[in-house]
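Structure in structure tokens, see below.
One protein chain is absent from this view; the other protein chains keep their places.
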Amino acid sequence: MKKKLLTIVIACLLAVMAVFSACSPSTEKPGSGGSDDEFGLATTIDPNRTTLFVSNFNGGFGERWLKAAIKRFEELHKNDVYEEGKTGVQVWIDNSKTGGKDTLANIENSRDAVFFTEYVYASDYADSGKVLDLSSIVNPVLSEYGESRSIKGKMTKEQQDYFIQDNGACYVLPHYQSFRGIVYDVDLFEDENYLFYFSANANNGNDGFVMSKNETRSKGPDGTGGTYDDGLPATYDEFFRLCEYMLEKGVKPVIWSGSNQAYFTDFLAALALDHEGLSDAMLNFTFKGTAYNLVSSVGANGELSFMNDGAEGSGVAITPNNGYLLAKQAGKYYSLQFAERLLKKEYIASGSMGTLSHTDAQKNYINSYPSGGEAIGMLIEGSFWENECSDMGYFDAAVKSYGQEWSRADRRFAMMPYPKATAGQVGEKVTLTDSLMSGAFIRGNVEGYEKELALDFLQFLYTDESLREFTQYTGSPKAMNYDIDGVEGISNFARSVFDMKNRADIVYPYSSEPIYADQPASFEPTSFYSTVVNKGAGDVPYTYPSRAIYDQGVTGLEYFNGLSVAMSKSSWDNAYGKYFINN
Amino acid sequence: MTLSTRVKTLLHSKSERKRLLFYALVIALPLAQVAIFYFGVNINSILLAFKEYEGGSYHWVGFDNFKRVLTEIFTDSTAEWRFAFKNTFVAWIVCTGIGMTLALFFSYYIFKKGIGKNFFRVMLFMPSIISSIVMVILFTYFVDSFIPEFLMRYFDTEIRGLLSDPRTTMFMIYLYNILMGFGTNVLLLSSAMSSVSDSTVEAAQLDGANNLRLFWHVVLPQIFPTFVTIFIVSVANLFANQLNLYSFYGAYAEARLGTVGYLLYKRTVSAANAQYPELATIGLLLTIVIIPLTLGLRKFLEKVGPSDE
Partner (left out) sequence: MNREHKIKNGSKKGFSPLMAALFVLLIVYALLILFPLAWGLGQSLMDGMRLDSTVVPWPSDWQFSNYIDAFVHFYVPVQAEQGTVYPTLVYMFGYSFVYAVGSALTATFVQCIVAYLTSRFNYIVSRIINVFVLIAIALPIVGSLPSEIQMAQALGLYDTLFGIWIMKGHFISIYYLVFYARFKTFSRSYEEAAQIDGAGNLRILFSIMLPLIKNLFWTIFLIQFIAFWNDYYTPLVYMPTYPTVAYGLWYYNQSTENALTLPMKVTGCILMLLPVLVLFAVFSKRLMSNLTMGGEKE
């Protein structure tokens, strides 16, 4: 062997290794300019204070909310002694991009005590024995913060069922909340040249659209005049009339991320579950209850007949034994009809069925109106989009190009309440679906002062003040019941989401039933749309309605019928037979 | 020679004892490494195929998982497995068939010092240098964004992205995999060809052999063991091949595009504890199929392949 070459290689290797082992990277964040921190937090670890290390999934929600809370927490405890010889506390953020089971795999060796991350299947965490029981902070009323509720009291019944074990233990707390929906540009909609609102007078000579800002608008999806959704499309039919009207006015109706069709599919699932309502929607995760909207047949004119247990309107009892029937939920049918109507080339902006990334879709959307070119009316996204877009610097870039009035603070976006599939449903409560499995938890092997501090900090983050501050900084709600009255600095969009959340029933797509808890990924809302369609060339599987309908010419009805082929009784029995209830 | 005779020879002959000692000492460390980091770590994962997750721990259930998995694969109500197996075999034929054939001939071109050989040698090596993250990003944006935008802007011609357009999606994925598959194969084949002696080549050319005959009768027989190795490994990896779909789409590739390797990998990434036994079972079943196929094919090729004599 060429000894010289081998010698050179080994020598280089050892030299580089020695250099990089001896030199340590800087503790100062590159580009941070020294000790500047927006919230005045220390940029190095203070040996005179007790340090609590916290891991934060630094995605669309960022870390500013956490820093703001840390500032208040450190101030609150500046004179407290957790650790002998040290006064005060310092909370140190370790940002991370690992979630779910990757975090759990190595948690015992982490220096972080408190974790905030996504794709947390609470049952896995509970079973792992690696996370701390939080019941000591979840159950007591937060009276030391002047509140009259406990953390448990701020959770919905569905959340309590899922996160709190039968023995009262709680290992994971719900973290932030995100909904998929239709974002619309309020400024564009109210522009005198457009006025994309329905009139209360359907025969006003302008095809039912308002002709002036002062004209009385239609009641909207909630069926009540004088509310936040006046003038917005109440039904699918109105929504598509709006799309046509937009085209006439030279506005492209919709844009979404083409590179990830799961976004659009998630939206369809949310639409489907909105149609079903909370209790029928939850059947998809609990497999326990009665389903009232199972389609037995679709007539020639699209009229639906429904299954029942004997008497009309009696519904069908759902158990793990017959969960496959949920493929026939009418909400899924209607959402696919919506998709079929929407997926026309003229309605959707370029790249929505291509490789447009979600951030590029956001960028194109916010810039379409000020650019003077073809504006885009609506964006299908998650409720964290505005924060993410801001973090990418796109609002700042828009200000640079078009002026200060196009800043995030000056623009008004809002979440459009879902239109209803049929006129008969107008007035029904909105049902939103939480689309991220985010959770907060504490490492199981914390002890002594670290344990006490971790619990105190986590509890602090669930006080009303911290919950409101979270929304202020992220524009998104925490997955808890609270209000944002009197909180300043919240964008129009964030407020619209919060208002909608408070008016809505929320579907948390998880349950403690073993059939769900053992394989949560199999029952994610996106999985509703696994189908098989045979258009004469054999069975073809599809996962994304958008691709099947737009690319392959599959109709909404064909796609819907295929759902029960993919989730047939025999395949259901084979996959989930061990969860069956024996009568 | 019987086993006992062999052992006696081994123990009584001094040189054989020395040879055995040398062998044992040198192979001990690598075997220890595998014992710890393969068997020690993975035996539990293999045994998972015979277990079920319930109440926070795994329990022995014998062959129940096998029954369930085989039923799922053979009834295949989602048509996913059908497409996965079909895509796996088609991809193997297209990518390995075309890719390996071209790799052989490209290696021969370099061996024969064709025009621009140095440049092409570098180009053929590029796929091995470039990280898959890098190449997928560049390739995806190039074919799906740049080409349609370029044609629209400068030729007023509208086309869909070549990856997004269902008519060209599979073609682009196969093309990508063929392009990226050259690096290692060309290197190994070139290395093998460099061992072909000049005198043999000269003799063949003196006898009037043209390039094709030279390749077929002289070069190929001598590099056949290397070729068989590469070929056999591609068969062994048949069900592990994801066709780079995870790099392109993450877990979000359309069901009709998936291969067996992709389907398994996608399920593994999103699996909860209760799903590991089923995935371990699928892995074992696929291995039971592929191992005899691989070993049998290797024996067959070694038997019928050209001899360098």
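Labels for the chains are A and B, by order of writing; each one numbers its residues from 1.
By our rule, a contact is a pair of C-beta atoms (placed from the backbone, for glycine too) under 8 Å apart; a residue touches a chain by one contact, two chains touch by 3 or more.
Predicted, not measured: the structure shown is a model, and the values here were computed from it.
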| item | value |
| --- | --- |
| Option from A:Gly60, A:Gly475, A:Pro545 or A:Gly562 whose C-beta touches the chain left out | A:Gly60 |
| Full-complex contact with the absent chain, from A:Asp391, A:Asp410 or A:Glu465 | A:Asp391 |
| Residues from subunit A at the interface with the omitted partner, ascending | 1-2, 5, 9-10, 12-13, 16-17, 19-21, 24-31, 44-45, 53, 58-60, 62-63, 92, 94-95, 97, 105-106, 109-112, 357, 359-360, 363, 367, 371, 388, 391-394, 397-398, 400-401 |
| Those residues of subunit B which, in the complete complex, touch the missing chain | 15, 18-20, 22-23, 26-27, 30, 33-34, 36-38, 40-42, 44-46, 48, 102, 105-106, 108-116, 119-135, 137-139, 141-143, 146, 149-150, 153-154, 175, 179, 182-184, 187-188, 190-192, 194-195, 197-199, 201-202, 205-206, 210-212, 215, 225-226, 228-230, 232-233, 236-237, 239-240, 261, 264, 268, 271, 276, 279-280, 283-284, 286-287, 290-291, 294-295, 298 |
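Throughout what follows, only the chains that are shown with their structure count from here on.
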| item | value |
| --- | --- |
| For subunit A paired with subunit B, centre-to-centre distance based on mean C-alpha positions, whole Å | 39 |
| Residues of subunit A that touch subunit B when the two form their complex | 101, 121, 123-124, 127, 258, 260-262, 351, 353-355, 514, 517-522, 530, 532, 539-544, 547, 551-552, 565-568, 570-571, 574-575, 578 |
| Touch list for subunit B against partner subunit A, complex | 52-54, 56, 68, 71-72, 75, 77-80, 82-83, 140-141, 144-145, 148, 160-161, 163-166, 252, 254-256, 270-275 |
